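Heads up, one of the protein chains got dropped from this complex, but the rest are sitting where they should.
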Amino acid sequence: MTTDASPTEDAGPRTDGLDARLVVDRGTFRLDLRLSAAPGEVVALLGPNGAGKTTALRALAGLTPLTTGALRLDGRTLEEPERRLRTPPEHRPVGVVFQDYLLFPHLTALDNVAFGPRCHGVPKAEARAQAADWLERMGLTDRAGAKPRALSGGQAQRVALARALATRPRLLLLDEPLAALDARTRLDVRAGLRRHLAEFEAVAVLVTHDPLDAMVLADRLVVVEEGRTVQEGAPSDISRRPRTDYIASLVGLNLYQGRADGHTVRLDGGATITTTEDLTGPVFVAFPPAAVTLHRDRPDSSARNLWRLEVAGMESHGDQIRVDLTGELPLLADLTTPAVAELALHPGRTVWATLKATQTHAYPA
Amino acid sequence: MTTDASPTEDAGPRTDGLDARLVVDRGTFRLDLRLSAAPGEVVALLGPNGAGKTTALRALAGLTPLTTGALRLDGRTLEEPERRLRTPPEHRPVGVVFQDYLLFPHLTALDNVAFGPRCHGVPKAEARAQAADWLERMGLTDRAGAKPRALSGGQAQRVALARALATRPRLLLLDEPLAALDARTRLDVRAGLRRHLAEFEAVAVLVTHDPLDAMVLADRLVVVEEGRTVQEGAPSDISRRPRTDYIASLVGLNLYQGRADGHTVRLDGGATITTTEDLTGPVFVAFPPAAVTLHRDRPDSSARNLWRLEVAGMESHGDQIRVDLTGELPLLADLTTPAVAELALHPGRTVWATLKATQTHAYPA
Amino acid sequence: MTEQKSGPVPDAATGPAEVLAGGSRRRSGTPRFRTGVPLPLLLPALGGLVFLVLPLVALLVRAPWRSLPDQLTSVAVWQALRLSLITATAAAAVALVLGVPLAWLLARARFPGRRLVRALVTLPLVLPPVVGGVALLLALGRNGIVGRWLDSAFGITLPFTTAGVVVAEAFVAMPFLVISVEGTLRAADPRYEEAATTLGASRFTAFRRVTLPMVAPGVAAGAVLAWARALGEFGATITFAGNFPGRTQTMPLSVYLALQSDPAAAIALSLVLLAVSIAVLAGLRDRWMAAS
Amino acid sequence: MTEQKSGPVPDAATGPAEVLAGGSRRRSGTPRFRTGVPLPLLLPALGGLVFLVLPLVALLVRAPWRSLPDQLTSVAVWQALRLSLITATAAAAVALVLGVPLAWLLARARFPGRRLVRALVTLPLVLPPVVGGVALLLALGRNGIVGRWLDSAFGITLPFTTAGVVVAEAFVAMPFLVISVEGTLRAADPRYEEAATTLGASRFTAFRRVTLPMVAPGVAAGAVLAWARALGEFGATITFAGNFPGRTQTMPLSVYLALQSDPAAAIALSLVLLAVSIAVLAGLRDRWMAAS
Partner (left out) sequence: SSGDSDDSSKESDSGSSSKKPSGTVTVFAAASLKESFTALGKTFEKEHPGTKVSFNFGGSDALAASITSGAPADVFAAASPKTMKTVTDAKDAKGTPATFVRNQLEIATLPGNPKKIATLKDLTRSGLKVALCAKEVPCGSAAQKALDASKLKLTPVSYEQDVKGALTKVQLKEVDASVVYKTDVKAAGGKVAGVEFPESKQAINDYPIALLKNAPNAEAATAFIDLVKSAQGQKVLGEAGFLKP
């Protein structure tokens, strides 16, 4: 075991970074999550509403005690009920951005941000200077003197972010940190966030519903459903190989489960899909809606996958239209507006869908 | 003026639906917004943080008095300071979903939803039955007895939505109603929302930062910046013809301002873009990042637009990579992972970008 | 340092980890928060508690335990106790009905002279109770500026009646309720009232169904203050309502009179009063004070 | 119906639009809310106000205005008033320092017997003040269970000193502060304290810098209650601290003595006390009570 190994490359039991098993009982709900991250790593917790993401963050921050399990950060045990160890929240090097901000209503934006440094013994003037600095990075210099009630939703969230970062935590917890930000600010804050996290070599755990944010910000995604990890891995991996409906809809893929026999996958529903991968046994098959081509009449194409489907609905997506199709293989297809016009699509219309085998992606279930 | 005309097609001064000029002074901030909508229409307010969207909703709900202007709903004047008319919030047929929910902490989810009907004189048992019905539509039947503190963020927001819908308002105001919902629920709630709005023939005004939500849900977008409307129109229109940087980044387009002379647009920065439109004078030119093709070496292609650029950064977007390019025409390009691998892109690398004129879109500024 | 980090999992926590006390297992439920109480709060809190409880302990230690059984068998004591409980409860009810709206007015409505009104509300606290009783007589007595008219028009006379006791107690106790409820209302977020009005609630409904339940702990605290103050009220009661056994003689009046003739008996009576109020307060409180 | 809808903009509002009163222009700033106050709140509020203020009005109407100038020129009055203000302020300060932590303990900490402790805290309210004074003597007097030891070990004797007045007033006034602050704390959202601890604040810092400012209106209300009660305190003071001019004779004691010989003078003295406390309360309050 090499202690000098760069933390991210450490393959053995980690001594640096986060290593936790979080078990929390909350009435009928039970959270049971393994979570580890190397310094500098950003882990995103994704999951449907009520999956336990906020509960996990509270447990990491020390606000909700573990029922059992253990929590180690940088080699230090912060909590382990079995050994009756528990570091209180204020002694954990942890920063939290709460889902509803929880800015102190009686303090100005500046003093909210200066609060953490003050608690860590930084002299008042310096703490305020640091805070002003943070607010500047968030583009909020002109709102420094405002009380939280006079801030707009997005301004409040940026102040909350600055407040959490100002203590230079070793573990940064973010509950939907970008949800209320507008597109422009979001890009900036996102970039800034990455920059600061990299600077500090801190571990960051963030909860988000926005697949884009998760993909862009996180090195690794942990998908939680009903208090348990259902899938974990690099964003690209997960987006290509979703294992549950929730994840598939999250990353905007068509996902099917079936049984592979060479390049052909027979789906549980009866239809078959031809893939490039050569597999045997139970598999998942996924493909993006944009990979589907629709035709008015049966095409005479090289595409290996051809299905006759019916239009169930349409929704515009930016400058694209997402078409919901039913039939032997229910799927979503993304088309451009001219294409839709040309095909004269409308609900109830029958169309032919083709899909190149190279656009599909199959992997063992 | 035909009174029998279907409201959405009514071209004259509207008697049904919303017709408002909202002027609110808030210290240094001044909101001045014209807003009108026919019954059944969904208007989305988009704008950067602090643009005044929440302020506008509060004014519509009667929670913040107008400084001047007028507010009419279904032909009834709800507020007009000049004539000293003002209907208090409780007498306005308005439902509000607040940005931070404001669920009553002492009532269960069910009683929160039943609150509105009770206030409108519905007997207790019936109000609770209606509320149970709404919660069911939101997929929250099993959380009906929970107090707001025991709800997750997304659950809380769905309860808030149900609560606002339960009074069957003629004007529904939603401040980021879908922000905390997960992808799956979001689809359902979004669809349900559309359904209910259509049923009631109500006007809905929603604030959102999610361009997708805005595009999907709204019939018309109103883009607000610094308290004023900067652009207004159908989603497809706005996404194809953004008039400010904010809007362009919102819809994920590359946007430039320049002077057209036939099919050539000379940008303020010096570069030129060839377009299909034949225009003269000041114009905007926009194109989607996905329309850009990158090449390792100078290509010998038919593309009319060719620029030599440098890679400034990359971000993964689902299964795509967004490449940030600088040079004579700074732009964003979307590539697939294999394409990036093949081009061996990395920050600092020089590449050639091509763009077919058919992919651009020019319109008068 | 290298040594320390190299173990797979360090055995001892190196930071200021808190070792849970042995009793931690017994706590049921999931505490929201650690139970360790910071010393800078604990010490003055305990100081305050000792300060308040010590005199009561002294009273207990020096109490004439032998004369207590005699006191307890006296019909007069039970009569006074009963009257005290009834009138204090009635006074607290009057204070609630009139005081909570007044507190709301002070906290939420804007009107000129609000500060003056608030100061006026506080005055019955400052007035020595006997003078308060005199003031009540001047206002509501047989010759009082309003009492004269109450008497001639409705035949109502308050002095020397049980109703008079309630009036005197409510007069002294209501300011406590008003001021403490106003404080709670001001600390409450008014946006919930706004949310209620958008759902069609009138301002009154919003108050009754949203604000009031949300500030229930504060209202309960105010009601407890008012009840306890009414239970101990002496000066205004005896001045305004007089002292007639079974009609206007409450426990504090009994205690005061006993003090004249038999101080030991007075202490015994006080202990009875205290015991009853402990029973009532400890019995009722958590149900009321439970946060929403 | 068709007719009605066809006009471009109806001239008259058809719904229950509220026509603003003529005076609405004069309100400065942007009111958060309409100022119309619902009748079901306004009527009892006005009733409560009249009930509290009427006796004071009666006192003013019947006051011996002619003897007032005499009172105001007497040195003894000013001496007593000064002592009253000093001791009441000191007692309120003692109550704040000891009472706020106690309130926090009752509101936030979990410990067995909390309900009992809360009931115990309320007891000085219930105790007739004279008995309270006796209890204080039994505890802190020269022969008291603690006072004896204070005397022999430190040479401190509290009874019949100005410090004794402060002790007596604090004993009577502190429960008001504790109970009302506890109510406010319970109504406050504890998650802000959690947020503070994640920023490195100890529980004490979180309390001091987050919770306390957030519940400031409630604490201010409690302090006002305690101050006013201390200012009017009579029974416990005269029993524990005696009635020595300049040293322990506060205004209520002066009033009591005046009542023996010249009731008119007693009323005049009370009015002086009231005027001063109105001045103090109306002057200080809004700065303190301003919501954060």
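Note that the chains are named A, B, C and D in the order they appear, and that numbering of residues resets to 1 at the start of each chain.
Methods note: a residue touches a chain if its C-beta (ideal position, glycine included) is under 8 Å from a C-beta of that chain, and two chains touch if they have at least 3 such contacts.
Please read these numbers as outputs of a predicted model, since none were measured by experiment.
When the whole complex is considered, the residue among D:Gly141, D:Gly222 or D:Pro252 that touches the unshown chain is D:Gly141. Mapped onto chain D, the interface with the missing chain covers residues 130, 133-134, 137-138, 141-144, 147, 157, 159-160, 238-240, 242-245, 256-257, 259-263. Mapped onto chain C, the interface with the missing chain covers residues 134, 137-138, 141-143, 159-160, 238-239, 241-245, 248-249, 253, 256-261, 263.
One rule holds in what follows: only the chains that are shown with their structure count from here on.
When chain pairs are compared by contacting C-beta pairs, C-D ranks highest. Here the CA centre of chain A is 53 Å from the CA centre of chain D. Looking at chain A, one finds that residues 63, 88, 91 touch two or more other chains. Across the assembly, chain D contributes residues 31-34, 36, 194, 202-203, 214, 216 that each touch 2 or more other chains. Listed in rising order, the residues of chain A touching chain D in the complex are 61-63, 88-92, 94-96, 98, 102, 104-107, 115-116, 118-120, 147, 163-164, 167. The touching residues of chain D, counted against chain A in their complex, run 191-192, 194-203, 205-206, 209-210, 213-214, 216, 292. Against chain D, the residues of chain C that register as touching in their complex are 27, 31-45, 47-49, 51-59, 61-62, 97-102, 104-105, 108-111, 115-132, 134-136, 138-140, 144-146, 170-171, 174-176, 178-180, 182-184, 186-188, 190, 193-194, 202-204, 207, 214-222, 224-225, 228-229, 231-232, 234-235, 251-252, 255-256, 259, 263, 266-267, 270, 273-274, 277-278, 281-282, 285-286, 289, 291.
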